[in-house]
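Sharing a structure, written as structure tokens. Questions coming.
One protein chain omitted, others in place.
This part shows chain A:
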């Protein structure tokens, strides 16, 4: 049994000399993909379907729609804000514990929300507590799945993220049914229970699959001096990444994507109505774009795994096309042709789904597998600002100019700007991937070796 493991490890190591040392490409990894599927649907699918509750809240609490919509904004912002915290805790402790904890918090937040008596309670429970839970779940799950795959990484991510689209389809009618049968309090209670299903997903993470070696703790000096603690915390949070140009460039590009690429989902229906199409036609366009999104995620995940092209080139292709189609959307609907609108929406849906599979998979190529966890966390935090900026900006443009043309144009141009920013990454124009950056450990002489190899070297040196 142990010899087999040794053989597989040596074979992997020979194949990917410049890759991360651990590279199983299947087996337990697929179980983790299922876990990612379930947990992502319970995080993002749930977040997207909370609109059902807003009608109930507006009536029950007698508040304005804007005050109610702050609940989901708080939840999303909390999820992205606490992502670096989740990443840091995973680096410090164990991904399994963090994800289970996050699942528990997410469920707890919804359960407490079912007992809310005023709007502030909802902000604190559904917003902050559940948001914290979601933040502790998403980044560690994504990083763990990525660590368990090498060539098929993007396919795994594509399959995992396809859950978002599928669950949005399934959850909307389900939540409506729950609210009708149990009133919103009962429905929230049941949703809290459903969210607790993230805990078994976290339990599936094997404890020894650590992405990076334990942080450099001088075992001799167990001093808890301020400088030591700060250094450890900053190494958990991977704050050093903020000073590296490739990472900053990539984060900036992703932020620019986020400003623009959600806009069609918010404004397409209203714009179609304004262009003269009926309610059902407009809604059908949205559903079709959503279906194309799911397809795009899986297909792009599979295609980029084939390895014909570099991930970064494929990502630029999808984002460039997505930006182009966003800009073409108003043109097609203004010309009055329904088929043109449907065609462009399908293409846009496909491209936006395709790029989501790749966005996270590129991060370990820029920062290395060991720092991937912290890199993802910081990326989520920084891109959250874009989300806060994007939709109000497009709403503002619509209010000023009176039509959605300007907001679509601006959104598309932001996405294309992000693509151009990505071209400034180092080694962009080379045809093969540059070697993965290895972690420069502070006091180990052998740089960037597998932790077991490090241990073995220590033992043989003795």
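Following the convention adopted for this analysis, contacts are C-beta pairs under 8 Å (C-beta built on N, C-alpha and C of every residue); 3 or more make two chains touch, one makes a residue touch a chain; residues count from 1.
Quick note on the criterion: contacts and distances are computed from a predicted model.
K.L.:
The chain that is not shown, which UniProt protein name from "Non-structural maintenance of chromosomes element 1 homolog", "Basigin", "Alcohol dehydrogenase-like, C-terminal" or "ribose-phosphate diphosphokinase" does it carry?
P.N.:
Missing chain, per its UniProt entry: "Basigin".
K.L.:
Of A:92, A:124 or A:203, which sits in contact with the chain we cannot see?
P.N.:
Checking each option in A:92, A:124 or A:203, the one touching the absent chain turns out to be A:203.
K.L.:
For a quick check of understanding: of A:59, A:287 or A:401, which residue touches the chain that isn't displayed?
P.N.:
A:59
K.L.:
Could you tell which one of A:141, A:194 or A:347 touches the chain left off the display?
P.N.:
Result: among the candidates, A:194 touches the missing chain.
K.L.:
Per the definition of touch given earlier, which of A:26, A:51, A:173 or A:186 contacts the omitted chain?
P.N.:
Residue touching the chain left out of view: A:186.
K.L.:
Which chain A residues would touch the chain omitted from the figure, given the whole complex?
P.N.:
With respect to the unshown chain, the touching residues of chain A are 1-3, 5-6, 9-10, 13, 59-60, 180-183, 185-187, 189-190, 192-194, 196-197, 199-200, 203-204, 206-208, 450-453, 455-456, 459-460.
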